[in-house]
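Have a look at this one.
One chain of protein is taken out of this complex; the other chains stay put.
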Amino acid sequence: MSNVLGRGEKIFQVIIHIILIFMAACAIIPVWVLVAGSITNEQELILSGYSFIPGSISWDAYKYLFFKAADIVRSYGITVFITVVGTALSLVITPLLAYPLSRKDFKARNVISFIVFFTMLFNGGIVPSYIMWTQIFHIKNTVWALIFPGLLMNGFNVILMKNYFSQNIPVELIEAAKVDGAGEFLIFGKVILPLSLPIMATVGLFVGIGYWNDWTNGLYYVTQPQLYSLQNLLNRILQDVQFLSSSTLAQAAGGAAMTQMPSVSIRMAISVVGILPIMVLYPFFQKYFVKGIAVGAVKG
Amino acid sequence: MKLKKLAALAGAAALTVTALPVLPVYAEDAEEIVFAFHLTKTVDMQPIEDALNEITIPEIGVKVDLEGIQMANYANQVGMMMSGGEQVDVIAMLGDYADMLSKNQLLCLDDYIDEYGAGIKEVLGEEFLKATSKNGSLYALPNNNGKAAVLNIVLRDDLIQELELPVDQLTLASDFDGYCANLDLLSDMFAKIHEAHPEYACLVPSAGNSLLFDGTVPFMDMLNDNYGILSDDGSTVVNLYETEEYKKLISYAHEWNQAGYVLEDATTTQEAANTYLQNGRAAAFFIKGEEGQAEQIITATGIPVQSIKLLQPYICTTDVNGIDFGISATSKHPEAAMKFLNLMYTNADVVNLLDWGIEGVHYEVQDDGTVDFPEGLDANTTAYGLNQDWYFGNQFLSYIWGKGRDTTIYERLESNNKNSEFSPVMGFSYDSTVVATELAAIVNVRNQYVPGLECGSLDPETDLEAFNKALYDAGLQTVIDEKQAQLDAWKEANQ
Partner (left out) sequence: MEKRSKSGTLKRQWPLYVMVLPGLLYLFINNYGPMAGMFIAFKRIDYSKGLWASPWVGFENFKYLFKTGAALEMTRNTILYNLVFIVLGEVTGIAAGIMLSELRRKWETKFFQTVILLPYLLSWVICAYIGYAFLSRETGLINGLLNSLGINEVDWYNDPGKWPFILTFVNIWKGLGYSAIVYMSSIIGIDHSLYESAMIDGATKWKQIRYITLPLLKPTVIMLIIMSIGRMFYSDFGLFYQIPMNSGTLYSTTQTIDTYVYRALMTRNDIAMSSAAGFYQSIVGFILVLTANYIVRKSSPENAMF
């Protein structure tokens, strides 16, 4: 790449910077409001609402979370565990399924592609899934309940990968390896995977975020607080607040229970705690995309 | 190398995850049952369960597995457990008795109550059991607590003193006109508050984005769900939203809203009235409550208030069967389940354990007979603190929480339960299965209009008419006709 930028190139860079800064501002301002809300005095939130700069800073929400530190640390542990294991497993089975589908000479390609695609259109709903996982695989109240149902692999990611393989990996490369006497597994491991870092990083990111943010598995399959993930903890609180505020009966019966609900700033604080690690870790993760560029360059 | 590290990390995490506390070993002949109930916060039930089984195993030979389910997901989860063949024996209900009954989720209790649950019958009495019976058979047990809750106005005490609000002129109205007289008085008070302290919202919604407590018209039986209610003659089903009384109520709401007394975000807020009170935004709100309401609110918010009853009690079926306990239709241990239910209505230790946790750990009995946190614990640090004394079985066996609280309150609640007026069709519950299609559309129409009408932002003249038209378009007449038919049949059989 030449270091001297042309005039057109300069204008282009200025324009994309302006647009990207606008996009970044749109993304960052609301998140800032969230963070500011979590350190605003509860009374100020109710009386004068959210602001960009809190009038009176209060760490009460975080103090409250500190009381619950044991729960939160444990739920972090659960979340990290399921994210790491789930993503790793997913990055094994997803490319293994996607790669043969990208091979034009693979006989069962169309049938299996359809089988994969079909799962994106139809689903049996939560009740049959629940019965399948709890009655046949008995995963209720185990950590596997947070890993296996739903999240491990989905048709979208398989198709995404398949597309990447068929577009970016020259058939000649595979043929050449075959001529050298390499078997299919060797080709997959030594030729395909090294060229697939960008897509592995992309799918890994999506799956990882899926695990990190998931709370439905915890909702349905886990009743022991020892197994609550962070998002599960947060969503239980948020959902109960909503349920109580909309249910006349629950309020009439349990007026006292209403007071147990964590305040707005605590709800904000928990979600800040939930996204913080991703904000911190993502830039490190990002280097795999950059590596992908390097690989592309070598290829050329 | 990296993979190995990862695997080691994962393994270590798995170990910590699966290393749950070792359970005590119980006598093998104890019959094991699962008790599904609503949880309002995330707590570890294991210590409670262990302590509970130390009572139930020697007493009735039953080991109870406490399955606390998040409140917002409860009905869904119980349905899944039952359809999946998972063990559930005792199930709790929070407003879904009629729905569960219509889906045959509840086992008929007739064969078990006399033999294993005699204590329950004694505690609840015939009148209350009617609310959970169908065609003379018993399907669930209402919890035992104060059932005579009526509409209260909660007002900040400092404002009452400062503006000399004439709260003693408010009466326990015994008819709709008397109630309107109360509301007129309140209008004047709101005017005074608004003039002196415009920073307060005189009124905030207290439930389901309604100022007037979910459209409930006093002294009328809403017949389960507000769609088709009992008219004054005690036998005809009519449309609530076409009654003069409803129109009058939402006219008050509209008037207050126009005068600027109402929280501007009333129709969309998801915060509790208590939150607005605590943070100095609300001056007053309506809420349904019984004796001790003011004390509860003061404990919760730290704001001195008065909670003044506006009506004579009038008990309908849904007031009684709001919270119930029953036995799952899929239960293989109905006898054991009934034995446990019997304890929950007759054994104070069981009730206190479920309500407040373990004595000495989660609570301490005080000199005045109430209970409160032990030294060094508070609402933030306690490991239990469910605060669900209004829920489990027989509340009148429970300790009263909060040092210094009035300990005679249960006597008053019990006497109110006995001396209240009952709806003429007490015990009637209706099965909405055949009109489910219509109800689906009706509920959507209701959600569209009711918050606006009952917070006063919609106009009672024009919008009410549009609302009623939309209701009939959605099939309200079919629902009313069906309800009427069921009511007639019920009357035939019961009177």
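Here the chain labels run A and B in written order, and each chain numbers its own residues starting at 1.
Note that in this section contacts are C-beta pairs under 8 Å (C-beta built on N, C-alpha and C of every residue); 3 or more make two chains touch, one makes a residue touch a chain.
None of these values were measured; they are calculated from a predicted model.
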Among B:N135, B:Q258, B:T407 or B:N447, the residue in touch with the chain that has been omitted: B:N447
Option touching the unshown chain, where B:T216, B:T267, B:T318 or B:Q486 are the choices: B:T267
Chain B residues that touch the omitted chain in the full complex: 75-76, 79-80, 82-83, 85, 96, 99, 103-105, 107, 225, 263-265, 267-268, 270, 328-330, 432-433, 436-441, 443-445, 447-452, 457-458, 473-475
Absent-chain interface as seen on chain A, which is shown: 1-2, 8-9, 12-13, 16, 19-20, 23-24, 26-28, 30-31, 33-34, 37, 47-52, 92-94, 96-97, 99-101, 103, 105-108, 110, 112-117, 119-125, 127-129, 131-132, 137, 148-150, 152-153, 155-156, 158-160, 163-164, 167-168, 183-185, 188, 198-199, 201-202, 205-206, 209, 212-213, 215, 231, 234-235, 238-239, 242, 246, 264, 267-268, 271, 274-275, 278-279, 282-283, 286, 289-290, 292-293, 296-297, 299-300
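We adopt the following convention: only the chains that are shown with their structure count from here on.
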Distance from the mean Cα position of chain B to that of chain A, given in whole angstrom: 37
Interface residues, chain B side, partner chain A - complex: 6, 9-10, 13-14, 16-18, 20, 40-44, 46, 67-73, 76-77, 79-80, 83-86, 94-95, 149, 206-210, 213-214, 269-272, 274-276, 279-281, 287-289, 293, 296-297, 299-301, 318, 322-323, 379-381, 385, 387-391
In the complex, chain A residues that touch chain B: 42-43, 45-47, 64, 67, 71, 77-78, 80-81, 84-85, 88, 126-127, 130-131, 134-135, 140, 142-143, 219-220, 223-228, 233, 236-237, 239-261, 263-264
